[in-house]
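Below is one structure, written out as structure tokens, with a few remarks after it.
Of the protein chains in this complex, one is absent; all others appear in place.
Moving on to chain A:
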Amino acid sequence: MPSTTVMVLGDHPPPPGALLDALRSMDAEVVGATLAELLSCPVELLPAADVLLAPAEVPGASVREAVRRLRRWAGAPIVVVWTVADFAALEDHVRLGHDYLVPPFLPALVSARLLSCSERAELGRTLREADARAALMSYEKELEIGREIQAGFLPEALPVPDGWEIDVLFRPARQVAGDFYDVFELVHRRRLALVVADVCDKGVGSALFMALIRSLLRHTAEQSGLQHLVAAGRAGSSRRIPVVGATPLLNAVTATNGYLTRNHLRQGYFATLFFGVLDPATGSLVYINGGHNPPLLLDADGGLPVALDVTGPAVGVLPDCVYTLGYAQLNPGDTLFVFTDGVPEARCPDGSFLGDARMLDLLALPPSAPPRTGRDVLDVVDTAVRRHTGKAEQHDDVTMLALHRPRAARGPHAGRRAVA
């Protein structure tokens, strides 16, 4: 295969016989073109060449424009201009940086000049590729930094109250994620906040909003609660409804929704979230489900999981909307399984989804089955997700959180069922 491709411009005047002979004698592929073609044909149809051989009589500016178009497609050739008489025109080209050939067109001289130009063209291409690679590496480095910073917005360690187990699985589809989870203590460790959320869309935009939403939720929840604990304590309430946790919960979700809709509505980012506040002493849970896939409450004795349905819209969509509270009770042996849509929407190589029905099948426990921990639940679902996805690309972030109350544990109000 010839090492050099020379594009010979067919514009007037035609190349002299000696020059064509010299071209034929060297190891080069010759392609023909006219300036009009190079300036008008679609860029994707432009021929590739190392050297563009043009008569000095064609205007330098037009040749430069042709090279600009070639550069957009197949890389810029080195321009070599020849003449037998018009040395003034040749001078114009040389000022533009074009190389030149003048008689006599001896094969060795022509060949040496064209090959050296071809090497320059090759060097230029290599440099451009190296630049592109360096740029890519720099982007990847930035993304990696983004990933590390984002990891700092997830809890470093989970505060797990006595008599409870919390397991989490977090597997982003890309380096940075829109999913997040959070677990933190509220009101002097008397309540435990659990959050699983999914910021819409993917990539860096979602990741930035994840950092904002997580911070707003946690900060607001942590800052609002103490006075209500005192108030509730004075009232001496014996209600099982954990009003103590309800205030920071409502404040956090409505304040975050208010902030997002006041300041960021135009960007269209929002999060679906499940935010639960657990009273570890009693197992009662108060929650808001803001447009999120309903978490599933798995009863210790099996049976169909109970879905904790939405109690309000996704956060960041509607200004001044109302979030109501949901209530649930976790008794010994029960597990609350919270997840993001990356789980039911896991796709196999042919595109079909894992699906909600399959998830329910996986989680429905036969009566004779041995007791199941939160870890077991995550393992069962994760195995199914991985098997289903197979060799297909992971499309969405996958996040799962299991809150489990082991049977052995008995708090002061340890459940309605006696444990053998």
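Everything that follows uses one rule, which is that a contact is a pair of C-beta atoms (placed from the backbone, for glycine too) under 8 Å apart; a residue touches a chain by one contact, two chains touch by 3 or more; residues count from 1.
In the analysis below, contacts and distances are computed from a predicted model.
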UniProt protein name of the chain not shown, from "WG repeat protein", "Anti-sigma factor antagonist", "Extracellular solute-binding protein" or "ABC transporter permease": "Anti-sigma factor antagonist"
Touch as defined at the start, partner being the missing chain; which of A:Gly32, A:Pro59, A:Gly268 or A:Gly303 qualifies? A:Gly268
Out of A:Ala207, A:Ala252, A:Ala314 or A:Met359, the sole contact with the unshown chain comes from A:Ala314
Given A:Pro15, A:Gly291, A:Pro332 or A:Pro406, the one touching the chain that is not displayed: A:Gly291
Residues of chain A (touch criterion as defined above) contacting the omitted chain: 178, 198, 200-203, 265-266, 268-270, 272, 290-293, 310, 312-314, 317-318, 321, 341, 345, 351, 353, 395-396
